[in-house]
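Following this message is one structure expressed as structure tokens.
Every protein chain but one is kept in place in this view of the complex.
== chain A ==
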Amino acid sequence: MQTFGQQLVNGLSLGSIYALLALGYTMVYGIIKLINFAHGDIYMLGAFWGYYSLRAFHFNFLMALCSAMVVCAVLGVVIEYFAYRPLRHSPRITALITAIGVSFLLENGMSALVGANARSFPQALPVVTYHWLGIRVSNIQLLILITACLLMALLELIIKRTKMGKAMRAVSVDPEAAQLVGINLNHTISFTFALGSAMAGAAGVLIGLYYNSIDPLMGMTPGIKAFVAAVIGGIGSVPGASLGGFIIGILETGVQAVGLSAYKDAVVYFVLIVILLVMPAGIFGHNRREKV
């Protein structure tokens, strides 16, 4: 029971990171039907921004987090503008391959720029560990969980209540009709990239704090796992992405806890295969009938 509780806490912390990342995948897919494979690298850039802002500019944690979100939002918009927008009317596979190319560019670009070696993330906050019913919870874990939940609540609010959020939903269900009511497609898509990338930037800073180690290739595996999380939750669904993220996080720590650490990645992909077989649209996805 104690182990179970402990793993649940660990899983929720890791899961929040995946959830934040999965939101970006799902929103971008929802609006332009593109799997943005460079999304994990935005998260890496967020972590590096956090690293430099804490070390060189002596930002405090909150400033590092917020500035990383802003920087990543801008990067996301720039990437969409230069890499994806010119391909808006190309076949989907073209944009997909471009996304993989952008991902390689960011990974290798950063390796060339700062070196490929891992570096330790500055401890912005002193670590305090609480003991509760035999479960160890660090303040960092709580911080990750709370920050992630606040950001998800904020995102939900933006999507549900604001005009831009409603425009995002309108564009994602019917881009043509959205233009006919005067919604600017490009602005809405940029806005979506900004939101998703900001979430990834926040996740990058949080993971730096949690794992203490960052490197230019750190976005690859979490990026793919967050993508799996988005698929499990139902790609295009915002609550689905959050839930999927937590499921993947708990699953991964759970597998490690029972002594199958070597299989932790394999299990995630196994679950993906099972989900695709039994409910291809994911947990919150719905199969939309094609209208003729």
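Please note the rule applied: a residue touches a chain if its C-beta (ideal position, glycine included) is under 8 Å from a C-beta of that chain, and two chains touch if they have at least 3 such contacts; residues count from 1.
The working rule: contacts and distances are computed from a predicted model.
**Student:** Hey, which one's the missing chain according to UniProt: "Acetyl-CoA C-acetyltransferase", "NADH-quinone oxidoreductase subunit H", "ABC transporter ATP-binding protein" or "Peptidase"?
**Tutor:** "ABC transporter ATP-binding protein"
**Student:** Which is it among A:Met1, A:Ala56, A:Leu113 or A:Val181 that touches the chain not included here?
**Tutor:** A:Val181
**Student:** Given that one chain is not shown, which residue among A:Arg55, A:Arg169 or A:Lys264 touches it?
**Tutor:** If we include the chain that is not displayed, A:Arg169 is the one touching it.
**Student:** If you put the missing chain back, which residues of chain A would it touch?
**Tutor:** 163, 166-167, 169-170, 173-174, 176-184, 291
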